[in-house]
Each structure stands twice: as structure tokens, then as C-alpha cells.
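Only one protein chain is missing from this complex, and each of the others stays in its spot.
On to chain A.
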């Protein structure tokens, strides 16, 4: 078993010299078997990171290890669904599955693929171009799951799905991950989509890692505090604070017991992420065996 699914060290990637790098000095480690939410605002580098891990882009700087080797060497063991869910529009659903079977002869699991297709009650004879966006997503996911990957990289998988399909798909992915120990990395800019199905979080902002680690540990490392506007938050690290009238709301990383003049509560995933998105200059935090790299 590969202990580490993905490990990045000082990973950077630019598109063009004049533009800001899409990824800049990223370092994190994702243990095998985890289900990781890859979160960040538009343009944070989520898609670039996933494409790099899928072996579709050359690594610019630093190193990226996927399943113990280079991304290109791991090609056969990695499933990837791109953001725009590319499929051959003139093939039928059945032919698209055949495409997957032919190109993954040693791994193809027809049942896993059929299960996803059946979830959408898709007719095998329907052409891909006649399908709605959500159903096309299901076919793309069926292709990725049929490959029986050890690492599944999903770029905005839920974007086109209705809430019910989203729910079902999450259940399928979780069942698959639990049954086969698949590592799943799922990107989204809608945090609510990912709540309840992920055990790891990787938050990117402007090409850098903002938060990385096991979700529970990250949540436990933060407190959402409220108090009077003049309450002192020293010596704790304040990620973000807002005052409304005389009321102060802040997300802090406590360095010890919080003072008695404030009330505190555990943040939700959404609160954690939103606070970090609103405060782009807050210090990065990596937990869980990641080598600390100065940001």
C-alpha cells in the first residue's frame, strides 16, 4: 500500500511569464485512503493542481509525487474527471463505456461503471450529445470509477448535478472509497457540497496552500469567538475578525485558553473556509505530518 497518495513540495506552475503563477510553492501531503476536499476561490489553482496530479501538465517547479511515483507513471492508477467533463459527443453511453473498457483492459470494472450510469437511469443507446450536463457528468464519473482507480481526482464534480443526484453520487463515491480504499480529491468552490463527505481539507488561495490537513484537526485548531468589540484576542492567532456595532466576531487559532470575556464555538467547515477566504493574508496552517515549509 502506498502510504501517501499525493505529496507536493514547493510545487509551482506558471502559464506565461507575465501572469501570476497558478501554483506557487505548494507543499502538502495527502495520506492514501483519505477523501479530500480541495477548496478555494476561482483561480486559486485547484484545476491546475488536479491536472498536474493527473499527469496532464508538466510540473513547473518543485516536486509532485503521486502514488509513490511521477504523475505520468501513475497514469494507469489514477482516475480524473476534468471540470468540463469532456466526452466524445457522437458516441453513445454504451460506446463511451466501451471506450473505457478498451483503454483500461487490466483495470476495467464494468459493474462499478454500470452502477453509476444506472443511477441516472441512462439509456445505453443515447448519444452523449443528447444528454444534459448533469447526466454527462454521471457518464464521465462512470468512466473514471470503471477504471477502478487508486486515486480519483474530481474537478468540480457536483457543479451540474441536482441536489438529489449530488447526494446519491456522494454516497456512491464514499461507498467506493470505503470499499476499495480509494483516495478521492474533490474540488469545489461551493463548500456546502463537500461538508459531511470529506475527512481532509486542502484550501488553496492565489496558488498557495492556506490550510491543509485532516478536517477534524483543522476544525479543532480554530474557534469562532464572539465578544465585545474591545475584547482582547492576544495571544491567539486571529485569522479574521469583524465588528458589527459593539459586537466582535472572529475566527482564531487559540494558543491557550481563551479569555473569559469572549464566548467561543467550534466553527463549521463553511465558516472555517469563508473566514480564510475573506482574509487572504492570514498565515497558512498545515497539520498532520506535513513538512512545514515557510510560506
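Please note the rule applied: a contact is a pair of C-beta atoms (placed from the backbone, for glycine too) under 8 Å apart; a residue touches a chain by one contact, two chains touch by 3 or more; residues count from 1.
Definition applied: contacts and distances are computed from a predicted model.
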item	value
Name per UniProt, for the chain absent here [options: "ABC transporter transmembrane protein", "Peptide/nickel transport system permease protein", "Co-chaperone protein HscB homolog" or "Iron-sulfur cluster assembly scaffold protein IscU"]	"ABC transporter transmembrane protein"
Touch with the omitted chain, as defined above, among A:70, A:126 or A:237	A:70
Residue in contact with the excluded chain [from A:82, A:174, A:258 or A:287]	A:82
Residue touching the undisplayed chain, where the options are A:24, A:150 or A:240	A:150
Interface residues of chain A (partner: the chain not displayed)	1, 51, 54-59, 70-72, 75-80, 82, 84, 86-88, 90-91, 95, 98-100, 102-107, 143-144, 147-148, 150, 180-182
